[in-house]
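Note that one protein chain is taken out, while the other chains of the complex remain in position.
Right after this comes chain A.
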């Protein structure tokens, strides 16, 4: 293996200067001829994704444009963006936006606090903890919050005996606000995981260099630190938003489906609570969800392309 091979394999080169080694023409031609044979080994994987992901997704999108008899129509979408379904889209987006925003702020502060401690135990504890909690979710999470700040939760009762009634002050766990709080349990760790590498990539040398050029601390942050951290923060926000937007289990277990969110409405339609003339409405909701996630993904990809230039 040559050095060139090695460098080309790792496409965004660690050097980060963007210079790629030009390939000799002969190798490209040989590569083309070998191309199909090389792809062959990955066909099972591609076929599997095709059958069990692309087929269901495409069928939802295709059905969304059809009426009950298979004729082309836009009426499903018309229904999906009116009345209770419009409200559920708005509620879902609001919930995901607020939950992601809170997690971005808290997670960023935590990531900064962890990065600034030289205590190794704290560091590895937070990293391991984040890896574990970021994968938590679903039904058990909902019930552990019921036990904590539900109607008869331990913390609710403690506060009551201290003379403060959460539920008479407008708080309810079984609401959009409650969900936004519960979601923090997996969103904050995710934010910490995403932000630790870029924060720890900030170099002491950059501070020194800026200082030797006469910059103050705040000038360093204004012109170097924040511009470097802003793209990963925005990218993280989008990841968290999508995560919250698609979450179904926690919301369903916590509210028994009474809360108007898109995944919940769609779940209710699938479970058979379908009114006459709404046969393919669920598909339109599903297509709408895919659209929102795809838009978020495109923004994410654009930001990532800018970030990966320096973060390696």
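Assume contacts are C-beta pairs under 8 Å (C-beta built on N, C-alpha and C of every residue); 3 or more make two chains touch, one makes a residue touch a chain; residues count from 1.
Keep in mind that, in the parts below, contacts and distances are computed from a predicted model.
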{"item": "Protein that the absent chain corresponds to, by UniProt name, given \"Thiamine transporter membrane protein\", \"Transport permease protein\", \"Amidohydrolase\" or \"Anaerobic dimethyl sulfoxide reductase chain B\"", "value": "\"Thiamine transporter membrane protein\""}
{"item": "Of A:178, A:231 or A:263, the residue in touch with the unshown chain", "value": "A:263"}
{"item": "Among A:78, A:136 or A:258, the residue in touch with the chain that has been omitted", "value": "A:136"}
{"item": "Of A:108, A:179 or A:194, the residue in touch with the unshown chain", "value": "A:108"}
{"item": "On chain A, residues whose C-beta touches the chain left out of the figure", "value": "1-3, 5-6, 8-11, 14, 38-39, 41-42, 44-46, 48-49, 52-53, 55-60, 63, 105-106, 108-110, 112-118, 122, 124, 126-129, 131-133, 135-148, 150, 152-155, 184-185, 188, 199-200, 202-204, 206-207, 217-218, 221, 225-226, 229, 242, 245-246, 248-249, 252-253, 256, 263, 266-267, 270-271, 282-283, 286, 289-290, 293-294, 297"}
